[in-house]
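Presented below is the structure to which this report refers.
Complex shown without one protein chain; remaining protein chains in place.
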């Protein structure tokens, strides 16, 4: 669409007695009849989800919500303490950490899956090429490896089993499995498919476009950050985090500037 | 808790093979077995929700997710266009608008409900006093009135009907209804209970503390903002919004500075 | 201004060969001829600052820029590490902490100064009443006391000396000094005027409206946060902060929920 054309929205409209979302009457057809997850799928894609799509999106959202004390949680907790009148700002501060380092791997894994599925030479051959390409470039394969969950990330088989049980097409999961086989062969050791890799495959199975996948993680994580704000209200940690921050980064006049 | 005491978290811990959230095994007990909404309730409160609590929390989240082109959506769309590499920043920009003006009324309504429920003279008498107090002070009663949905906000009876159908205690809803009666009598005209008022009552029914209610709105709205980012990817509006912004706020050298 | 009236801007306009800010030609009259601080004063107030106004605004901006490892800095550093592609998001995360707890005291001090200056009974009498009112309510007097800088905050006399040397009217500083005398008398011990109190007085002296004072702190702090991002690029601390966060908030299954 060129910038000269007239934009429009197909998401929502209303009159004094009705609110419509994606053509559905909010009051009569959605409230009390669909879950948050079904509503979210409808709002983002414009389509009512199938049962399988809802189950898998719920599984992804449940998987990504909570990770204990993470960098995002640290940001949310200290900002909440500095501005308790603005919970939205504390959540926003933490969400700003849902960036390339941790969630970008999900998008990278999705790009590899799409590359395999579109390859004229077939999934397996392209999987081999991808593994060799990353190894030659000494680059991590997005979606593989985990610093803590070794040898295997326990979330991955659970997510794959759910996809199988729900009877989705399965090509995204199969491609990622094929890549896993080649990664192990090319690297000469086992690298687990991690949760973000598995999530990328599941979101592909439910036709969630790669360009918006990070947004799914943002929504899930926002709920986790709210949980930590609630705990911060009951058991404050921000002052302790400040003290620990001072101890973690001591002043050193003679610190050398790296070249 | 004084700042000298040791903080702690009861939310999550893990080892190499397990992740626990609120004492439940994520892989075996939560993924594929609970919805996003059940997981969110568990994460925030530490308790598994009853069926009624899940239904009402879903209803609240569905009600608040999408409102078409709002100030938050405008912020999200223009920021997305300026930094397409950072979806999280575009969502955060919009969430920063979930502040006192629109969502603060939910907290205000909740405070009034709590005041009525705790009043020694009873709900009805305190309702009368609250209505008179606001009228005397020429202040809007939080949770009442709507610029568009007149005479009645269609979402409110639907949310109240759901609460009744699910068999919750009903004291928060009853208090808000009592206040409505007195507001109409004191103001001499009908003011609808609006959606944020009804939401405040429902969140009270499911034991969601007032201090964290704004967080529920933040989570729901984050999904709506992701939907608008997705539409912005397909049908860009940001350039048009810029042009309209320039037209909406023309330069006036002779503009008078208000006193 | 009612919402129905036409808004306008008096800040900036341009044509293909010129950019004007507050009526001044950016290229010919401002770039290379005014400092950042003069430009900022002009942009915010619409007036070119006097020399004294520039000196005092510089002094305020220099005072507030850097505080070492603060909660805002912790947020900025961990968010930068999570999304190195988006420096603007890391700065924004830290700025979200420039809220009520630390900077709100500046606005509170300014409100007290304005109250004294407008009091029909005179500054000294109102200062006494303010001190007694806060003591009776067991509330901290905004702008007074400091956990570290005892007995006196070293920044305060320096800022006051600058104001005297520059020959400003001095009524805001005098009012805050009067309040200090009464605070010490009423509380029966010496409480220092802290830096945020002194800053509130200086911003009053240069006719910076109270409603926008927090914005001055935001600008100054943004530069400090950029300095910490630069250090984080050279000497990364975010991983250590994560570890320290985990240690600071240990998991306790038996942690008691506070009442």
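Structure notes:
Every chain is named by a letter (A, B and C) in the order it is written, and numbering of its residues begins at 1.
In the analysis below, a residue touches a chain if its C-beta (ideal position, glycine included) is under 8 Å from a C-beta of that chain, and two chains touch if they have at least 3 such contacts.
Just so it is clear, the structure is predicted and the values come from calculations on it, not from any experiment.
Only one of B:9, B:45 or B:72 touches the absent chain when the whole complex is considered: B:72. For chain C, the list of residues touching the undisplayed chain reads 1, 3, 6-14, 16-19, 21, 26-28, 30-32, 34-37, 39-40, 43-45, 55, 57-59, 61-63, 65-69, 86-89, 91-93, 95-99, 103, 148-150, 154-155, 158-159, 161-162, 209, 211-212, 214-216, 218-220, 222-224, 226-231, 233, 235-237, 239-240.
Residues of chain A that touch the chain left out of view are 1, 6-13, 23, 46, 83, 85-86, 88-89, 92, 248-253, 255, 257-258. Residues 68-75, 78-79, 81-86, 89-90, 92-93, 96-102, 234-235, 237-238, 240-249, 251, 255, 257-258 of chain B touch the missing chain (whole complex, contact as defined above).
In this section, only the chains that are shown with their structure count from here on.
Using CA-based centroids throughout, the chain positioned farthest away from chain C is A. At the chain B-chain C interface, residue numbers used by both copies make up over half of all numbers present, so the two copies contact each other through mostly the same positions. With each centre defined as the average position of its C-alpha atoms, the distance from chain A to chain B rounds to 24 Å. Centre to centre, using the average C-alpha position, chain A and chain C are separated by 37 Å.
Note on chain placement: the centre of chain B and the centre of chain C lie 31 Å apart, centres being C-alpha means. Listed for chain B are residues 1, 6-13, 86, 88-89, 92, each touching two or more other chains.
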